[in-house]
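Have a look at this one.
Shown here: the complex without one of its protein chains, the others still in place.
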Amino acid sequence: MPHAVAVTVNGTSYPREIEPTLLLVEYLRETLGLTGTHVGCDTSQCGACTVLVDGRATKACTMLAVQADGAEVITIEGLAKNGDMHPIQRAFAKEHALQCGFCTPGLMITAVDFLERNPSPSDAEIRHAIKGNLCRCTGYHNIVNAIRSASAEMRQSAGARPKVAAEVKR
Amino acid sequence: MTASTTPTYIGARVARKEDPRLITGEGTFTDDVTLPGMAYLTLVRSPHAHARIRRIDTTAAKKEPGVVAVFTGKDLEATGMLPVFITVPSMSGSKHMPIATDKARYAGDAVAAVVADSREAAKRAADLIAVDYEPLPIVVDAMKALEPGAPIVHEELGSNLVFTYPVKGGDIDKAFKDAEVKISQRIVNQRLIPNAIEPRAVTAKFEAGELTLWSTTQIPHFVQLIAALNLGLGQNKVRVIAPEVGGGFGSKLQVYAEELLVGFLAKTLGRPVKWTEERREGYLATIHGRDHVSDVELAAKRDGTILGLRVRTVANVGAYLQAFAPGIPTILHVFIVPGAYRIPAFDYEMRGAYTNTTPVDAYRGAGRPEAAYLIERMVDRLADEIRMDPAEVRRKNFIAADAFPFNTISGITYDSGNYEPALDRALAMADYKGFEKRRAEAKTRGNYRGIGISSYVEICGLAPSKVNAALGVGWGGYESARIRVHATGSVQVFTGTSPHGQGHETSWAQIAADALGISPNDIEVRHGDTFESPGMGVGTFGSRSLAVGGVAVHKAAEKVREKVVQIGAHLLEASPADVVVAGGKVFVKGVPEKAKNFGDISMAAYLANNLPEGMEPGLEATVYYDPPNFTFPFGTHIAEVEIDGETGTVQIVKYSACDDCGRQINPMIVEGQLHGGITQGIGQALYEGAVYDSDGQLLSGSMMEYHVPTAEDVPPFDLDSTETLTNTNPLGVKGIGEAGTIGSTPAAVNAVIDALSPLGIKHLDMPLTPEKLWRAIRASGEGRR
Partner (left out) sequence: MITHPFTYQAPTTIEEAVRALGGAGEAKVIAGGHSLLPLMKLGLAQPEMLVDLRRIASLGEIRTEADGTIAIGALATHRVITHDQTVRAKLTALAEAAGEVGDLQVRARGTIGGSLAHADPAADEPAPTIAFDATIRAVGPKGQRDIRARDYFKGTFETALAANEILVEIRFPAQPARTGSAYAKFAHPASRFAVTGVAAVVTIKSDGSVERAALGVTGAAAAAYRATEAERALTGTKGDAKAIAAAAAKAADGITALSDLVASSEYRKHLVTVYARRAIERAIERARA
């Protein structure tokens, strides 16, 4: 039986009638046509489908779209603001942190969540944070560099406050 | 390099032109292509590794809502057989249909197909198809497959032997007679699962007699060729597009069943069709890599001089021969086994065997990692045996810098090389001299520390077409490029290569920019569309793209440049010899203030009313470049590891490498290729391995079981390079796509064995997992607990 849901994706609310079986990633890719979020596995391992749901890095293959009713979702398509790339996007390009680009959106989204909670991470913390995102091209070396480089830029701009407290109330 | 201009962009860390779309989600991958009225294909795959198909009941599936059509193998024979592009002597080729008709030969072999209005409906219907199987005896192990009485995978071939491929040189009997040291070692190069993060996918539409097929492929032109031949279409009516492709590593270097099926079904059903692999499905139905068992004997003198190498290997090709499978364990493996060393006698016999497992083909390095691992392990075994520093054993046997071009004992000619400087640099980076102190310090913590060296040589630049023919490769080894300068001066490069992460759009633009004296920003590189390409492209694999495709771009750009010079000389009323093309300008040497813009020249070429006498209008050039030889990059990788004495867990604490791939077009991209390659090689050494049970069931059947390295599993990499140009091509370039994978596996394994050598451990098979090391430590009587 279809459910009426309204998910806000990249700032726009999309009211849709969907089946409960629909995964969030299928809703994004197939219902809304936002194909920047990718599917790389079927066992919740690879992290290619990671999006922000109410600020939390979420594997969109492991969440039902109906569970996102009323939530705010940010996908790779919504990371840039008014044409200005997010620091993580600039850093990935600058540090050559992507090759084929398939895992890249998920990795950047995970990094955004991570850096908002840990603005000055060590390399070991960065590596731990992206353990749920598999990349077969880069060997992670430049991804670590990019996340470190983005953290420096994000620290300079304001607003990097821990969000964990807000999560408790949800 | 030809003396057209001083390199401005070649050698520079130019930011990638690919990135803006990929970091914003605007790239289009195959599964992103959705067409109106599209139907979805799902395949039913055999759960049995070997079973006769008695009957298939599709009645219930056909009744499932949303189902468009259900097919068995017999209904789809019109798609024709899957191609094999290489025929080696004595080869016993298998019949390989997209859907099995008589029996399933591996768990995952497709036996039926469902097309439905949605993926879900197709999948539900697939679950309703009842296949009556008669299970047959199963053979998984390649050695056992060649024993008398083994279950036969293809009855019509009479045995499981695919080929016997002998390569000999020198007097091997004498080598072993003269030997002061003989070392025998079984070396296993385990089966790997490629795991490109983008699963395979195919989408097709058939409109107005024309088939358009989007595919996750490294070789769109071969897909076009085979689809046209098999589906009975003119090649001009088959357009294959490899859009963004999410990694390949050889796993997308095929013409797969699904490509032919989706093309056939789109044509037959008259509506677009899509198939997208599920990851667990891919573990079964996308090719695997490696899987060699070698018995190796090395003859040497006590002073470390290698006298001879004898190898008997069985390569497991799986249930069917895939496109390049016959060439991987033979052409790309046997010839390079002598590696960086002068070996006077060589005797290699490679045999291939069919088994009831997923077909094996190219996985990053494809034959060369197996070779480097074999020789580099043996060199370390020798060093251990004669108590000599492994670095010195290497140095002693290296082919001397003044010996190039060097004819190897296996019968090929290395273009250029200078192995010692790369070794020395890597040793310095790794602080090799200070290592024993670190080993001792680790011991105080109950841990074992080791350092491992690997000095590899590999084969790139596949391949001279005549050599291809001599080796049994059924197609040329050239690459194509077309450069079109539009009237306004904007430039398009069309390449036959088909990148999937390698950054050709950037590197090719750098190459063309230097020849044309303009900026890479003003050059657009287009690839992966057979209707846009120069005609025929061979594709991206085997670290060939730069040394063949990049050189083709260079040559096409030189042709265009030559015409620019001619037109410039005409307009400037000067001799062509005095014309300079640089900085977007064309001018007479010494008179830059009277320059014509590059765009003025291109406009003149199309206005065509003031051109040199007899010159054709227009400004473009097409080149098919056929290389005169392979190229042979090399380098030394050094891994330092520490093993937890209690658990056997390995940590790579430092990784240093000095590679030489000739001239580097974009060092940033070169390093990126190395990072990824090294990580895959470390994956093989320590983490990865396909595991089958005796029933042919893949136990490591998903990302839940198979360990793809994560960011925490690999260290940062310390890289440097030397530059030894090749004379094979005018750019002096060799190739770097697989070097990391080839160099790193033996370095990591040698390090682990070095760590455990004080315990008397001589060799362990990969992957070097914690339990394996724990058991070895315990068996040595040294385990703390």
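The chains carry the letters A and B, assigned in the order they are written, with residues numbered from 1 in each.
Note that in this section a residue touches a chain if its C-beta (ideal position, glycine included) is under 8 Å from a C-beta of that chain, and two chains touch if they have at least 3 such contacts.
Since we're looking at a predicted model, the values are computed, not measured.
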Among shown chains, those touching the left-out chain: A, B
Absent-chain contact - pick from B:Phe163, B:Phe324, B:Trp508 or B:Tyr706: B:Tyr706
Residue, one of A:Leu23, A:Leu79 or A:Cys137, that touches the chain absent here: A:Leu23
Candidates B:Arg16, B:Lys103 or B:Arg119 - the one touching the absent chain: B:Arg119
Residue among A:Thr58, A:Thr75, A:Thr104 or A:Asn142 touching the omitted chain: A:Thr58
Touch with the omitted chain, as defined above, among A:Asn10, A:Thr37 or A:Thr50: A:Thr50
Residues belonging to subunit B that touch the chain removed from view: 119-120, 123-124, 127, 278, 646-647, 649, 687, 691, 699-700, 703-708, 713, 769-771, 774-775, 785
Missing-chain contacts mapped onto subunit A: 1, 3, 19-21, 23, 26, 42-45, 47, 50, 53, 56-59, 61-64, 66-67, 69, 110, 113-114, 117, 129-133, 162, 164, 167-170
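By our rule, only the chains that are shown with their structure count from here on.
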Inter-chain centre distance, subunit A versus subunit B - centres from mean C-alpha coordinates, in Å: 30
Residues of subunit A defined as touching subunit B within the complex: 21, 29-30, 33-43, 45-46, 48, 75-77, 79-80, 85, 89, 92-94, 96, 98-105, 108, 123, 126-128, 130-131, 133-144
Subunit B residues within the subunit A interface of the complex: 15-16, 18-20, 22-29, 31-32, 34, 120, 194-199, 244-247, 249, 278-280, 500-503, 668-669, 671-680, 702-704, 708, 710-712, 714, 716-717, 740
